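Below: the structure, in structure tokens.
FYI, not all chains are in this one, though none of them got moved.
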Amino acid sequence: MTAPAPVIIVSNLIKQFGRFAALRGVTAEFSGGKIFAILGDNGAGKTTLLRTLAGLSQPSSGEVKIFGAKKFCDVCQQVGYMAHPSLLYDEMSGMENLAYFARLYGITDIEYCAEVIRAVGLDPGLVRPVGQYSQGMRQRMSLARALLNDPKLLLLDEPFSNVDLHSATEMVRLLAGTRDQGKTIFIVTHQASLLEGAADEFVWMEYGKIVERTRDLKRLEAAR
Amino acid sequence: MKKAFPILAVLTAILLSYALYLALVWAPTEQTMGNVQRIFYYHVPSAWTAFILFFINFVASLVYLIKRRPAADIIALVTAEVGVVFCTVVLITGPIWARPVWGIWWTWDMRLTSTLVLWLIYVSYLFLRRFSSGGQTPLLAAALAVLGALCVPFVYFSIWFFRTQHPQPVMGGGGSIDPRMLHVLLINWLAFSCFAFLVCWARYRLEKLQRDVDEAHAMESLLNPRGSVR
Amino acid sequence: MTPPSGITRVTLLKDLRLEWRSKDAINSMLFFSLLVVVVFSFSFDPSAEESRQIAGGLVWVAFLFAAVVALNQTWAREIRNQVLDAYRVSPAPANALFMAKTLGNFIFVSVLEALMTPLFIVFYRLRALGPSWPLLLVAALGTWALVVNGTFFAAMSLRTRSREIMLPLLLFPISIPALLAMVQATTAILNGEGARFWIVLLATYDLVFTTVCLLLFETILNAE
């Protein structure tokens, strides 16, 4: 592998909600092919940062460049986003959901959708609607949706909260595998210990700023 | 009990065909309205049957509220369903009759209106049963059934002033009806009641079976060490 | 122990205070009722003699629709963070809650009516032929009929799918006698005729349904 080039450049990002600033000047560069774990206390601005990266939230000031593009819609084909809610239709089966979202990305190949489902360890033949899946299954399906367009950049918001330890470790393994294929992955989570072996860098946020970036979780936890 | 069902079914079928013969052939033709009047033998017995079923629904719902017996809930469910069907028959035969006789499909007559409101109430009951989630459907439905039944007298009082175009009750009213017609009417009513009872019974057994199956599935998942097969 | 009436009082006060504080509901309901009157007067030329004669019906239909929109929101606050569960685990009686909600809605809908009526009078140039004070009685009794059933059925439809549409489905059929009585009484009074019968009917209806709703509410509240 060649040395990874910066995939995301964030400069002086500020996001205000009324009088309150959720992001108070975030400046950072993130290089490709790595897993970044974004940690921080409640209200630190992690979700806001991720939504801004995904173009779902317009920053009050500052700039985000993804793959060199300033407008998110220019690169949306290459980004996958997974939020805390599932972003899936509860009434449709997993396969129907993926088939629909695939069309939004211009993919019409049904067999390909089935493959993605298999990749996250689910059975594409399941006819049950997603609403009746267990929490763990739903999170996987949600991940499958984010992986659908074979994105080079993955943004995941609390993928493990409310998921049992077993399912969580399995998901981490899956993500590490994806990273090894050269993808860049951002994971916001409160359960840093799950990512101890997998993440390449831990990013600590506090009061709307990135205050520390380190490879050593132990040291970070001791400091905070 | 189970053996009685086919016997009753056969008897009902015979009774229904006999009643059909009486209504279409044997009964005298009405002088002013002509043959269209024969719909009377379906219209009126359906109405009486529907009323009886709704009454049973009310009683069963009360019993369920007090005793919480699943059987009462099933009875309430099936009587409402079958009652709505019979009430629909009244609401369809009425206008069919009204069109040639009165020249209009519908009028805001007291009898017609009260039937319509009754129908609306019990359809909304069925809607609630269908839409409510979770295991508490019977309770909600029973509460609604009680409120709905209480509403009926108010319906009658609030529309009594509507000028009425509809014939007065046969029973206990003026009684100006040909005895042969009355005979046919009563036979038809008997046949309809038997039929309604039969349908209710079949529906009861179906529903009971359905619930038993669910129960068995749940029991199976109780015994299965890995939980239910999900 | 606080007696039930005490709990009704605090709950009612809390609701009123919250309404007052946000003023959201009030403002939007005001505007809504104004709109209903305006839409009605566009649809039914108010200067036409015919429209004036059916004004009794118009007023009540407008009230009914406004009430349905208002009643749908009744329990919204209580289920937002499942606050209702907090009520249920407490020793406070269910009926105290029901009375508080009903009274709250009664006040709310009455205010609405008090605001819509002058508009109707102006737009439709209504003038009562007889003494019009019995209209107040009719309005109070009729509103109570709508509100007591509406509150009950709104609580019921909490337990169902597609909550919003369920309320009119349950409320309309049962309210038909009350609605008829209201319309007839209003028309009679406007035309200078006696409305004694209708008022007695309405009062009985109110009495019966309030009693039964109170008897049944605990069951409804504790159904999951």
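To keep things simple, chains are lettered A, B and C as they appear, and every chain counts its residues starting from 1.
Heads up, the rule we're going with is that a contact is a pair of C-beta atoms (placed from the backbone, for glycine too) under 8 Å apart; a residue touches a chain by one contact, two chains touch by 3 or more.
Not measured: the values here are computed from a predicted model.
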Whole assembly, copy number of each distinct chain: A x2, B x1, C x2
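One rule holds for everything that comes next: only the chains that are shown with their structure count from here on.
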Separation of subunit A from subunit B, taking each centre as the mean of its C-alpha atoms, in whole Å: 58
Rounded Å distance between subunit A and subunit C, as computed from the means of their C-alpha atoms: 48
Subunit B-subunit C separation of Cα centroids, rounded to whole Å: 32
Shared-contact residues (touching 2 or more other chains) in subunit A: none
Subunit C, residues touching no fewer than two other chains: none
Touching residues on subunit B, where the partner in the complex is subunit C: 65, 117, 120-121, 123-124, 127-128, 131-136, 139-140, 143-144, 146-148, 150-151, 154-155, 157-159, 161
Interfacial residue positions of subunit C with respect to subunit B in the complex: 149, 152, 156, 159-162, 166, 169-170, 172-174, 176-178, 180-181, 184, 201, 204-205, 208-209, 212-213, 216, 219-220, 223-224
